[in-house]
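Note that this complex is displayed minus one protein chain, with the remaining chains in position.
Lettered A, B and C in written order, each chain numbered from 1.
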Amino acid sequence: MTPSFALYVGLPGQGMHLHLDALSLLFLGILLPQVVAGAMAGMRKSVTFWVFALGMGLALAAADAFTLIFGFELMSAASWLLVLRGDQKPATLYVGTAIFSAACLIPAVFLPAGPLAFLLIVLGAGAKAGLAPLHFWLPRAHPAPPAGVSALMSGGMVKVALYVIIRYAFVVLAPAAQPWWGGVLVAAGAASVLIGALRAMLEGELKTVLACSTVEHVGLITVGLGIALRGKAMDDATMAGLGLQAALLYAVAHGLYKPLLFIGAGEVKHGVGTTALDWLGGLVRGMPKLGLLMLAGAAGMSAMPLGPGFAPEFLLLHAAIAAAGSGGIIARIGFTALLAVLGVGAALALGAAVRLFGIGFLGRPRTLQAAAAEEARRGPLAGMALLGALCVPVALLPGLVLNLLTPVILELAPQAQTPPLAYAPLSLAVLAGLVAGAGWLALRRYGVRGTREVAAWNGGFGKAPPWLPFGDPAAQPSATGFAEPIGRAIGRGLLAPGGADPAEAFLLAPLQRLHTRGVRLAERIRRATIRQRLAFVFAALVVFLLALGLGEGS
Amino acid sequence: MNLTFSLAHLMGGIILVLGFSLLSQRRLAAMITIYQLQAFVLSAAAFWQGFAQHEVNLYLTGLITLGIKAVLLPIGLRQIVLRFNMIRAVETAMPVVMSMILGVGLIGVAVLVVLPSTLSAVSLTREDLAIALSVVLLGLLVMTTRRNALAQIIGFLSTENGLVLAAIGMPGMPFVAEFSVALLVLLAFLVVGVFLFRIREHFDTLDLSGLEEIERRGR
Amino acid sequence: MILFTIFLPLLAAPLLGLFGSPRQGAQANAVLAGLVFALTLAVFAAPGAGLVHADDLGLIFGAITGFTGLTTAITNIYYVREAEPRLSLRRWRVYHAMCQVVLGATLLGLYADNIGLLWAAVEGATIAATLAVSMPRTPSALEAAWKYFILGGVGIGLALFGTMLVYLAAQPALGPGFAAMSFRALTAHAAGMDGSLLTLAFVFILFGYGTKAALAPLQGWLPDAYAEGPAPLTTALSGPLMNVALLAILRFRHLLQANFTAGGAALPPGPFLLTLGLASLFLAAFSFSRRRDARRFFGFSSIEHSGVAAFAFGIGGAAAVFGGLLHMLLHTLIKSALLQVLIRAAALRGSTAPGHYGFSHLRGLIYSNKYTAWVLGAAMFALSGLPPSGLFASEFIIISQTIQRSPWASLPLGLGLLLCAVAILRNLGPLVFGPAPVRTKPGRATLETHLVTLHLVLAVVLAFAMPPLPVHLLSHMAEALQ
Partner (left out) sequence: MLLTLLLRLLATLLHAALMFGLAPLLMGVVSTLRAWALGRRGPAFVQPYRDLYKLLRKATLAPDTASQLFSAWPVAGVLALAVAAMLVPGFSTGLLTAPLSDLITILGLLGLARAATMLGGLEAGSGFGGAGAWREALYGVFAEGALLVVLLCFGLLAHTVTVDGIALAFATQHIGISVSLGFALAAILAVGLTETGRIPTDNPSGHLELAMVHEAMLLEYSGRNLLLLNYAAMLRLALWMSLIGSIFLPFGMARAADILSWPGGLLLWALKLGAMAAALAVFEVSSAKMRVFRVPEFLGVAMLLGMLAGIFLFVAARIGA
């Protein structure tokens, strides 16, 4: 059951073609709730938003290269306009990356199946997905637009880019696939995991933290895809199956909790007026519903058991272990290192989530605005609630979701094995419930009830002045302070001098210098006098004549 | 018939030599004179071709050339020289010897380029084509190596002589007279422009004045 | 009929010199342009014969030229209202005459079947345009006019030489006479021509008409001419003129290609065109970033796009040529739309005199007039070639063809397009949404803004929902000229 359509607009004389198979349907399914939630979060009236969504839909449903890239770029263009309206600074970088991906994708789709085409696809789509080392634009651009759009960009747009990678690596270019292709994906993914998680831990601004964590999760998905691709090329059923299960389940889960978090961040902005963590604090008291939903999202973001993010993490680690069990010694050592990286990344993500929630929503308010924040608006809350509700099955019944994914997995890798999931959150929950019941009874029976509120011991600091009813903000842990030691212990090794993102320092900056050089040259040409311009023409003419003479003489 | 070709070649050769010596000149007056000579020879060549090919409009071309290029334009140019008293030698963008070496090179290029062409029985042979082409290139070289507006215009004029030289050689080509007229319009505009815009030394000064003006406004 | 189409504007030009007031002149100008547009459509029925005989390309591009001319003339009415006091009546008369001359010469260049006529048309257009550029008489305008004139004059000289060489090269096949100067005859007998001479001719043709098409390194005149001349004429009409030159290059290129494929001594034209195309692309890409004057900025964008078209022709093959032609069509529409709305924007900010088009003057247009600002933004966006802009379709075709025919050329092409698009979009933000200069008063949008919207809509429709007839004509010509 795979319906196809033809549109009568498109390339002159050719039009566009759409085709829906399991893969497209899955990603459309991932997209749908986010679009709804984004619309609920206040984007309902923005035409650009709907064009944005339309572009993603086109790209996912495309049956020919033109439609795919048309949709892809339509998506980029619309989101660029939204970013531009939000903040002009990152817009240029953003659109530059978008066009770069087009400049890589268009040639790639017309090249014969082979390594070059694959690498171009990874470059183009990877740049759009925020895959290291082409991720530098993402933490700047994703926070810029309104929350609903950020949500869709982080949860949906990167998925579309990943969809392109999947579509080409597993379906279109499949005949030419080789194991090292998987290796490329794994390496890029691991780099993204490390840098994304670390920056998510270090950044001081709520939406930026979320964007960096998106980089990390894209990396995790890509690692899964890489393992699966390698498994498929080596005809290793377990690797292929586990890798795909992990990647797709991650895509589903991340598509739920990340938009939730972004919309929540938007509400924080609306309620407090800023999203700088060091200006928040104690928001749970003011906005309890938002707080709980954000807590759920953070649990997903940090891959906590019984949260939506754990099952894919679980599968991914198993896939990595399986991958380390086969192949040459170099590859095996590589996968051992990969496990270490995944571990560090997971711990960093946990730290980032704790910091996000603990600094932003717990503790004492750091500003009067934070103290006075009121509950979030109904629309966004409804959107978040929708996403949160959809998180529940992913969190508690991942097995069922995996069964839904099986046809996609078989479409991508026919030989893949999909064993039942060894992680059963439901039974864990039951055990926890039993213990909880027993403990509650015991405490009820023997313990004294009730809780008395007293002033907290403020660590020996003097009494706060009267105009700070919630105590002196300087006397409580800050987001910066929380992250600083980790930056000192790990960042020094991974980041460029001055704590800059290595991709920016070692990739973006040199390119900009190169561009400036070109501009200087062009300016020198532009300032030429008429005689010099004549000289250009004349010289060019003579050169051409010489070339002609030699070309014919030979 | 043989005489036709040899005479045509002779005139072409003279034109080329004149164009080459144009390159060597520093003083405007001399350049104008040389240009005038070139125009005379050109008109003669036009008449000759007209006689050889029994083409009326070649005679016409010759008349136009003689009347306007060989007589009127030089007068106008001399007027400009007097008006803006540019008697002294003009500065060149590169040493004259250098430019002459370049000129030789250009002639070499022209020959190299037309060599492979296989011209069957048509009145204009390779040599003529090579000559015309090198006259054109030399004229352009003059334009690019002279800093003085008038010198550049003279270079352009001799380029255009080369064009007409090629045109009159074309067997039975339509519109030859029209072409030369159209080109003359162009030239007239050039000379008139020099009058109108009162270019003292060379375009560069105009450039600069313009530039400052514009930089202030932001371009 | 077709002769009438061409000579109506040429003959009417002197009459425009008689009107008592610039406004009447402008209105008469608009009426004439309307007539010409109608006639260009009528030409589809009667393509003419002999020296002036429109082929399919001539028909399509003639219609586009007529359309652009009409919208420009209407814009011109508002322009004159605003700019009347700046020039004397005499100058206004000359100006309007020149508008018609340029229009007529352009049409002649498009419809001419005779390479000599084509050359004459280009020359006439150049002289007329030069006069128009020098019109404001400011030092910078004179400078621009001089550049235009000198470089253009040299170019025309080279073009003539090339034309004569083509005639000469055709001798073996066609012998003396008109036949050897008719495109149809030449195309039919391309195989029998003298290949090496033809190649030589092509180099001169390329440099001659390339100067009009502003391919680097022949582009020297264009940005200044754009920025300093009176807005409607020099800018909005330069698109069609550029088309004439590019089409000429395309046609001569085909002669070379045909001779080459037929085993003649000609060299393949691809490398020449690719070199010039890429040079223009990169020159434009790097020249964008320091421009402060909007019209000069978009002058460089014209250089970019004619470079892209030349590149497409250099790639060769029916599909690439089709892409190039589509690119030219859309670029003509979008660019003239953009420049017209720029005039409107400058009017909103007080003055349309040259030099009042600095980005710093026009910044934050949304605070002057929402509609105009959005249209301006849309036009700039369309220029960048991101979907849903029509140029996306043409650039997609061109890149895909490049990949298939000469893969490594696609790398610099993609890079250049990337740089250009980024440079254009970078200026869009501040120009439309940025902070407006102090004392900005809200203004009204006028009729021509709607015309501009019409342009843009037309561009999108042509690109993505092109009606069968133009598809047929274009692809047929692309087949013929591949």
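As a convention for this text, a residue touches a chain if its C-beta (ideal position, glycine included) is under 8 Å from a C-beta of that chain, and two chains touch if they have at least 3 such contacts.
What you see is a predicted model; the values in this text were computed from it and never measured.
K.L.:
Relative to the complete complex, which of the depicted chains are touched by the chain excluded from display?
P.N.:
A
K.L.:
Which residue among A:G447, A:G462 or A:P497 touches the omitted chain?
P.N.:
Only one listed residue reaches the unshown chain, and that is A:G447.
K.L.:
Looking at A:L404, A:A424 or A:A500, which makes contact with the chain not pictured?
P.N.:
A:A424
K.L.:
Please identify which residue in A:Q245, A:T418 or A:Q476 touches the non-displayed chain.
P.N.:
A:Q476
K.L.:
Sort through A:A6, A:I321 or A:A372 and give me the one touching the missing partner chain.
P.N.:
Hidden-chain contact among the options goes to A:I321.
K.L.:
Pick out which of A:A372, A:V435, A:L511 or A:L550 touches the chain that's been left out of the picture.
P.N.:
Selected residue, touching the omitted chain: A:V435.
K.L.:
In the complete complex, the non-displayed chain touches which residues of chain A?
P.N.:
Residues touching the hidden chain, for chain A, are 201, 281-282, 284-285, 288, 291, 295, 302-306, 310, 313-314, 317-318, 320-321, 324-325, 328-330, 332-333, 336-337, 339-344, 346-348, 350-351, 353-355, 357-359, 361-364, 422-424, 427-428, 431-432, 435-436, 439, 443, 446-448, 450-459, 461, 470-471, 475-477, 481-483, 485-486, 488-490.
Definition applied: only the chains that are shown with their structure count from here on.
K.L.:
Determine the centre-to-centre distance between chain B and chain C, using the mean Cα coordinates as centres, and give it in whole Å.
P.N.:
30
K.L.:
When the C-alpha atoms of chain A and chain C are each averaged to a single point, how far apart are the two points in Å?
P.N.:
The computed centroid separation for chain A versus chain C comes out at 44 Å.
K.L.:
What are the residue numbers in chain A that touch two or more other chains?
P.N.:
Those would be 530, 534, 541, 545, 548, 552.
K.L.:
Among the residues of chain C, pick out those that touch two or more other chains and give their numbers.
P.N.:
146, 150, 154, 196, 200, 265
K.L.:
Help me check something: in the complex, which residues belonging to chain A touch chain C?
P.N.:
8-13, 55, 65-66, 69-70, 73-74, 76-77, 80, 84-85, 88, 91-92, 95-96, 98-100, 103-104, 106-107, 110-111, 515, 518-519, 521-523, 525-526, 528, 530, 533-534, 536-537, 539-541, 544-545, 548, 551-552
K.L.:
So in the complex, the part of chain C that touches chain B is made up of which residues?
P.N.:
Interface residues on chain C, with respect to chain B: 116, 119-120, 123, 127, 130, 138-140, 142-144, 146, 149-150, 153-154, 156-157, 160-161, 164-165, 167-169, 171-172, 176-178, 180-181, 194, 196-197, 200, 227, 265, 291-293, 296, 355, 358, 360.
K.L.:
Spell out the residues on chain A that touch chain B in their complex, using ranges where they run on.
P.N.:
527, 529-531, 534-535, 538, 541-542, 545-546, 548-550, 552-553
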